[in-house]
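Let me begin by handing over the structure; questions about it come next.
Here the complex is missing a single protein chain, while all its other protein chains stay put.
By letter and in written order, the chains are A and B; residue numbering begins at 1 in each of them.
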């Protein structure tokens, strides 16, 4: 069964932690051992894993991505948000994680993030928890 | 069961929409609810999700990737296509999507693309549709 949640972003570029939201879905699924797949339904907002402790890491990721793919570049796409499309393809739109003993498996410092590159907006994420057969 | 299809690319850098090809495989699988995994079998052509409406978005993605990873850079790899290897690792080689009610789940503006970085060539993609247990 596909579960869905929404996130309200508040800046043009923003990484919002969604680990707890996904952990709740894993918990409610009742699955002890399996996989958890997470997908962004957008083309200007992606998903990534990164450090869950110091928020400066997310700030550094966003700042460097904006240097690599600047907003002010001349792009063909008339909506003026090609930078957001490019950044999202660089971080990717989905994550595949493991479920073990009823919990999402992440490294000690790993957190899951929605990466907003064209906010503020309401963003939609879908999640599926699949039990081992 | 693994399904396979080929795509003939016509430029060195090119994004070719493969959503319909993958949707056909999902439809033929008869799976109503499950996962669809897609993998590029190459090291100089990857896969990504991005906008399915304005083709300028793909042109902007390719142009910016070529600025980030220029063809003319001095590389050690003697085949002269290291830029293509690097770009492919940046966008990635596989996608994991959901199947619901017999259809591939994509956001309104999402399409699936083969990203050619060393064409023109014939490229091979494999697809597996897995039913929920």
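Note that in this section a contact is a pair of C-beta atoms (placed from the backbone, for glycine too) under 8 Å apart; a residue touches a chain by one contact, two chains touch by 3 or more.
What you see is a predicted model, and the numbers here were worked out from it, not measured in a lab.
**Q** Which of A:18, A:61, A:114 or A:129 touches the chain that is not shown?
**A** Counting the whole complex, the residue in contact with the absent chain is A:61.
**Q** Taking the full complex into account, what residues of chain B touch the chain not shown?
**A** Output for chain B: 1-2, 37, 39-43, 68-69, 73, 75-79, 82, 85-86, 88-90, 92-94, 96, 124, 126, 128, 130-131, 133.
**Q** Tell me where the left-out chain touches chain A, residue by residue.
**A** Within chain A, the residues that touch the unshown chain are 33, 35, 48-51, 54, 56-57, 59-61, 63-65, 68, 90-92, 95-98, 100, 105-110, 132-133.
Going forward, only the chains that are shown with their structure count from here on.
**Q** Using CA atom averages as chain centres, what separation in Å is found between chain A and chain B?
**A** 20
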